[in-house]
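Certain chains of the assembly are absent from this excerpt, and the rest are unmoved.
Chain naming follows the written order as A and B, and within any one chain the residues start at number 1.
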Amino acid sequence: METTSRPLDALNSSRGKRVLVDLKNQKQVIGKLKAFDIHINVVLEESEERVGGELTRKLGTVFIRGDTIVTISPAN
Amino acid sequence: METTSRPLDALNSSRGKRVLVDLKNQKQVIGKLKAFDIHINVVLEESEERVGGELTRKLGTVFIRGDTIVTISPAN
């Protein structure tokens, strides 16, 4: 019954959905998960940056380097 | 009599149970351990973020990058 047992499988099931990426620099990037790799480098589309809950920038299609990421969760 | 001798075996025995993940950024994420890999990337389900003991966010299914993690222990 356990169908998703590896972390990247869980990320894969978020592909095409809007996710919230928390960065080590305290910022957040929200957008549609387009791509990721084993380093957790990710690409989000139609993305925007938020700081302290406030929209700070429209980023469009953004590449985020994996080693700057803390968490990736669904954007509500 | 020693049946669990590697750290990942210990993590594996927590699969499906609620765990408390302490992060380097001083935050905690609590949720059901769904998946992990050798980098200690983990996925928690029905998770929430806590800061200083206070619930700060419902995160749902969250991917946590391994290099941001300090400890993983049972959530009581």
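One rule holds for everything that comes next: contacts are C-beta pairs under 8 Å (C-beta built on N, C-alpha and C of every residue); 3 or more make two chains touch, one makes a residue touch a chain.
This structure is a prediction, so every number in the text was calculated from the model and none was measured.
The full homomeric assembly consists of 7 copies of the same chain, 2 of which are present in the displayed coordinates.
The rule is short, and it goes like this: only the chains that are shown with their structure count from here on.
Computed from the mean C-alpha positions, the centre of chain A lies at a distance of 19 Å from the centre of chain B. On chain A, the positions that touch chain B within their shared complex are 4-11, 24, 40, 66-67, 69-74. Taken in their complex, chain B has these residues touching chain A: 23, 25, 29, 34-37, 41-43, 47, 59-65, 67-68.
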